[in-house]
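The complex is shown incomplete by one protein chain, all other protein chains being positioned as in the whole.
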Amino acid sequence: MALRGKITIDDNLCKSCELCISVCPEEAIRISDGINYKGYHPAEFIKDRCRGCALCAIICPEIAIEVYRGK
Amino acid sequence: MKKVFTKPKSLKDVPFHYCPGCGHSIIHRLVAEVIDELGISDCVIGVPPAGCAVLAYNYFDIDMCEAPHGRGCAVATGFKRAQPDKIVFTYQGDGDMAAIGTAETLHAANRGERITAIFVNNAVYGMTGGQMAPTTMIGQKTTTSPFGRRPEVEGYPLLITDLIATLKGPSYVVRHSLATPAKILATKKSIKKAFEMQIKGLGFSLVEVLSPCPTNWKLSAVDAFKFLESRMEKEFPIGVFKDVTKG
Partner (left out) sequence: MENKVLMKGTNALAEAAIQAGCRCYFGYPITPQNELPEYMARRMAEVGGVFLQGESEIASINMVLGAAASGVRSMTSSSSPGISLKQEGISFLAAMELPALIVNIMRGGPGLGNIAPSQGDYYQATRGGGHGDYRTPVFAPASIQELYDITMYAFDVADIYRTPVVILGDGMMGQIVEPTVCRKRQEIDLPPKDYVLDGAKGRPSRIIRSLILDTFEMEEHNWKLKRKYDLMRGRLPQHEEFMVADAKLVIVAYGTAARIAKGAVKRARREGLSVGLLRPITLWPFPTQAIQDIAKKVKHFLVFEMSTGQMVDDVLLALGGKAQCEFYGRPGGVVPTPMEITRIIGRYWVQKEILG
């Protein structure tokens, strides 16, 4: 069974650079319609597609993403 | 599920001021992760540059000392000679390391000064608004090379890492890029090795990291990272230029 994963994105740290989206192999992240206190549309996690590979967290310049992995 | 990625302890809980897609905060994180993994947060001293990362001491939870622009390697020399048991590193941009600081960088390397230099190369002077750097590439337009860098007027991009690798003093000289998560992880591995060299008592270790500057390159973050691979890595080849532990 494939590993499942989940990420949390800190809305207020996100600067909407979209790097996480560009590296995610499962297209599990998208830009939300919301606005954070800095005026950015933060990225948001689309559940149920994540493998917990952490590529998004590795490239996120703001360290806004925490990654969980397990069964 | 267990947490497999989180912010390193050696970084304070302070949001970064860097532009969206800037490479600095990624490199800060890598250095902080290495400091955590090597357990040296209580015996390390860092010297930030003048440049976008001038406020690096707001992010790293370690002892840090400002240096006049370019003089990081000399200030680091002072720290290391006075406290040989501490781990001392500089974190410098292209101006700091390879323009105003060329002499201090070269001579610290030549002396085999037991410090680690992290060199962030984004081919432009970010903080001051996007002027030409020694590493600006031919044809690259900046605010002080508005016609694109011309070799007959402005010379060629300076491959300082390659130069330093020719010296006898340094023990470990590498160049990496942040272009992809895989390359980011490879960069971290080299940063760790560079610090390990210092812990072993070996001479000057230098890690150059090709890093994006979306704001001054006038590219989106995603395109800036692509530019690292499509253009910068071709001009500044990735690789290990010197490693005294490998024959």
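For reference, chains read A and B in written order, and residue numbers begin at 1 within each chain.
Going forward, a contact is a pair of C-beta atoms (placed from the backbone, for glycine too) under 8 Å apart; a residue touches a chain by one contact, two chains touch by 3 or more.
Being a predicted model, the structure only gives us computed values, none of them experimental.
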Name every shown chain in contact with the chain that has been left out of the document.
B
Which one, B:R71, B:R114 or B:R175, makes contact with the chain that was left out?
B:R71
Answer key for B:E33, B:E104 or B:E208 versus the chain not shown reads B:E104
Taking the full complex into account, what residues of chain B touch the chain not shown?
41-45, 47, 54-55, 57, 60-68, 71, 74-83, 86, 103-104, 106-107
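FYI, only the chains that are shown with their structure count from here on.
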Centre distance in Å when chain A and chain B are each reduced to the mean of their C-alpha atoms:
26
Can you name the residues of chain B that touch chain A in the complex?
1-7, 11, 15-16, 18-26, 29, 180-181, 184-185, 214, 220-222, 225
Contacts from chain A onto chain B in the complex sit at residues 4-6, 12-13, 15-19, 22-23, 40, 52, 54-55, 57-59, 61-63, 65-71
